[in-house]
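Here the complex is missing one protein chain, while the rest keep their positions.
Then we have subunit A:
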Amino acid sequence: MLAFIGKRLLWMIPSLFAISFLAFVLIQLPPGDYVTTYIATLASSNEVVDQNTAAQLRERFGLDQPMLIQYLKWMWGILSRGDFGISFEWQQPVSGLIWERMALTLILALAALIATWAIALPIGVYSAVRKYSIGDYFFTAFTFLGLAIPSFLLALVLMYVAAVEFGQDVGGLFSSEFETAPWSIAKMLNLLSHLWLPVIILAVSSTASLIRVMRANMLDELPKPYVTTARAKGLSEFRLLVKYPLRIALNPFISTIAWLLPNLISGSVVVAIVLNLPTAAPLLLQALMAQDMYLAGAFVLLICALTLIGSLISDILLALVDPRIRLE
């Protein structure tokens, strides 16, 4: 097991390099560069950028150098001193910008994950065990509705109702008095009181598919001989379900942990923008649109690193949970 983990960790290093290079190239592929975009944005409100300023900006940001040189410089900064570069747009070190956002993103992602599982697992099991019952139809219909409604629309509607009908503050993850306050118990509680809305919106869409997966897996397992055997040995129905078929049916859940993080970050972009959440997604989108390449690159790199870590975790968990998997 340890050797396996070690080998996987070593493999991550070249993977990360390849990913970071690809990300860097992709960010630079669109025509123009940060300065073009910057001028274009200002021009949208008929603001004029001095011609000299544009040339000067390009020179200052090193945009006049070949891309490979820019990439190598960036990488060297990260490896030699943990310096992710400067965000063009904000004139701030990138590392200062991303950590708090990433932390909030992880909190939101985990909360949404837990909520999704907490809804999907019991319903999935129930639907499988009580196949074609009224309850099964009810939940199935209900969750399909959730899948069909685009999450940004749900967010807008909920916000409209909350803001216009009930006069509540919507958007963001904190009340204004906590927004810039240092972390404390009160701030955590405040975060929790704001978290439920985005969590519900994010959970609603992913719950439906998970219920179907769970239901199908359980239906596969339930008629198997070991279940019949266990039942014949007099195991209570609940213990029987939890101990054997559920463990195996969980396999797809665990093996998708790796994708969950990037999915929750990229899948929540629209929701985060509509709800004005201070997570990584809106900042990443902005950075991509502005071709603020070091900031965007750092986010992509981190998300990729999380994916790699996630897949390692799911492999380890699978080995623990699923008795059919052996590493040797």
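In this section, a residue touches a chain if its C-beta (ideal position, glycine included) is under 8 Å from a C-beta of that chain, and two chains touch if they have at least 3 such contacts; residues count from 1.
Quick note on the criterion: contacts and distances are computed from a predicted model.
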Looking only at the UniProt record of the hidden chain, which name from "Monovalent cation/H(+) antiporter subunit G", "Anti-sigma F factor", "ABC transporter substrate-binding protein" or "Acyl dehydratase" is the right one? "ABC transporter substrate-binding protein"
Of A:L63, A:A128, A:V274 or A:V300, which residue touches the hidden chain? A:V274
Which of A:P30, A:P122 or A:G135 sits in contact with the chain that's absent? A:P30
Hidden-chain contact residue, picked from the options A:R60, A:K131, A:K224 or A:K243: A:R60
Would you indicate which residue among A:M1, A:V242 or A:M289 is in contact with the undisplayed chain? A:M289
What residues on subunit A make contact with the chain left out of this view? 30-32, 36-53, 55-56, 59-60, 83, 86-87, 89-93, 96-97, 100-101, 156, 159-160, 163-164, 167, 170-172, 174, 176, 179-180, 272-276, 278, 282-283, 286, 289-291, 295
